[in-house]
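Yeah, one chain of the complex is gone here, protein chain that is, but the others are all in their spots.
== chain A ==
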Amino acid sequence: MKPFTFERATSPEQAVSAFAAQPHARFLAGGTNLVDLMKLGVETPAHLIDVSKLPLNDIEPTPEGGLRVGANVRNSDLAAHTAVCRDYPALAQALLSGASGQLRNLATTGGNLLQRTRCPYFQDLTAPCNKREPGAGCSAREGVNRDMAVLGHSEHCVATHPSDMAVALAAYDAEVELLGPEGDRTVPAADFHRLPGDSPERDTVLRPGELISHVTLPPPPPGARAAYRKARDRASYAFALASAAAVLALDGDGTVRHAALAFGGVAHRPWRARTAEEMLIGSRADAETFARAADAELAVARPLSDNAFKVPLARNVAVHLLTTLAETPDRPAGS
């Protein structure tokens, strides 16, 4: 690890100014990914700005009936929060399906969004990687690519984004609040991460020096059921091969009134399935409809040599999830 200087930020605004004064700085929150990448030599900051003690650790109801989550709220606290479990179960499930108990106690909401890909070539300094070193080439595309993307990848990068939480946030139409040297702004969670294109070194639309302050969840659609389902190589403590978050609301006659579906583990960002959603809304909520919609969404998949299995896996995860939700009895009013 390279030596670095350190400061503890005194306010979110001070953290942003401190970053602007230090071109090779990084913000440190839970550190579960950043410290690991520093050990590997992938991240080599000259200065760390510790934002973990900033007062961004509240979960508050919004006037609209949603929830505003501070960037420093730990993954374990968010997953155990009564209002999250009750009103945003897909988010609680996504968080609980990620990492381990120890890691969830450290990892923050903001840091979870900013974690880097677990592509083994990205983490291996001896392997060319366009994400780590633009222009070096991609070792994964023709390498061991079983865990890589099947949607939205480019000739420059086939990495996936590893977050489960971000997939649920995309399906719930959450928004990410940012503080930056040029002012504050809000970005939809579904648009926060980007596809690699010809600049895979950029995971997100975050501008240099911007700090995530909050994530805001809108009120869940009336009568919506939601869940997160994850397929992986072992039953616990593994990244997704394919996962899906779904929010589904039905009319009394069994037609779909609201559908939001997002895939994880298959692209450089949570993959919001807009094509499938359009097909679902107004259609009858049954397994056949769900399968048609999932197939239409995944028709644009371009699997690599070793990961064609991910396409039917993602399809089956989504169809099972939506079918389960459609068959869930309505919760009693007011519960």
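Everything that follows uses one rule, which is that a contact is a pair of C-beta atoms (placed from the backbone, for glycine too) under 8 Å apart; a residue touches a chain by one contact, two chains touch by 3 or more; residues count from 1.
By definition in this document, contacts and distances are computed from a predicted model.
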{"item": "Listed names \"Autoinducer 2 import system permease protein LsrD\", \"ATP phosphoribosyltransferase regulatory subunit\", \"2Fe-2S iron-sulfur cluster binding domain-containing protein\" or \"Methylenetetrahydrofolate reductase\", with the criterion being the UniProt name of the chain not displayed", "value": "\"2Fe-2S iron-sulfur cluster binding domain-containing protein\""}
{"item": "Contacting the left-out chain in the complete assembly, out of A:Ala25, A:Leu54, A:Ala79 or A:Leu298", "value": "A:Ala79"}
{"item": "Given A:Asn57, A:Asn105, A:Ser154 or A:Thr275, the one touching the chain that is not displayed", "value": "A:Asn105"}
{"item": "Interface with the unshown chain - residue positions in chain A", "value": "1, 3-6, 8, 28, 31-32, 35-36, 38-39, 48, 50, 52, 76, 79-80, 82-83, 85-86, 89, 92-93, 96-97, 99-103, 105-106, 227, 235-237, 331"}
